[in-house]
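For this view, one protein chain was removed and the others were kept in their places.
Take a look at chain A:
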Amino acid sequence: MALEKITKNNNGAMSSEFFMLPNFVLSLIERVLNQALSLDPQLSQKLNAVKHKRLVVEIRDWQQSIQLVYSADQLHLYSAQSNENADCMISADIETLLALKNPAMLTQLIRQDKLDLQGDLNIAQTYSNAFSGIDIDWPEQLSKYIGDAPAQQLYLHLKELKQKSSKTDTKISTMLTSLCQDELAITIHPLELEQFKQKNRELKGQVAAVEQRINALLNSFLPSNTR
């Protein structure tokens, strides 16, 4: 049974179990999620639809299962012993789970066999919808500590900074590309690469044709008894 399995796993993962790391990490995540709940009132409303429903998420590459329950206006996160009592169970790699930020991906990922889902699909969709649409009014939250005007100013500055850094990123990337391609000539242009590939394919075809002709010639010159 599940508890026995975990008891055996204990021997393999002594240090993490000794310090109860999975539980510790989950308690931190729970705290962050509940903080997000208090900052975005919309989130609670969205999650009301799955109140008291148990979602078990199995992260395959981490070999961890987490159970999620929303009740009494709070999210409760615990390690899951098994998928017993789960209203919905999702099993996938962490990369696939992160792709669920886009709720539309859910059915696509199931079809691609990247994600297993058992139980009520609606629960998974509600959680995915709720967390993908988190909208925290940061200026409002900041204003509680530093006042309305400074909070708004700070928010605008940070927003501007983010835009600027994104622009700078693009600029540096373009500059590096042109430097490597045109000035230093250590890399080639994508078009040149495409042209090279095309020529390679043609050459491959020609070599194959020559090979076939040589084989045919060899076969015709060989004496019939050695064939």
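As a convention for this text, contacts are C-beta pairs under 8 Å (C-beta built on N, C-alpha and C of every residue); 3 or more make two chains touch, one makes a residue touch a chain; residues count from 1.
Everything below uses one rule, namely that contacts and distances are computed from a predicted model.
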Protein name, per the UniProt record, of whichever chain is missing from view ("Ubiquinone/menaquinone biosynthesis C-methyltransferase UbiE", "Phosphate transport system permease protein PstA", "Carbon-monoxide dehydrogenase large subunit" or "Branched-chain amino acid ABC transporter ATPase"): "Ubiquinone/menaquinone biosynthesis C-methyltransferase UbiE"
Chain not shown: contacting residue from A:L33, A:V69 or A:A124: A:V69
For chain A, the residues touching the chain missing from this view: 1, 3-4, 6-7, 10, 14, 17-20, 23-24, 26-27, 51-52, 54, 67, 69, 71-72, 74, 76, 78-81, 84-85
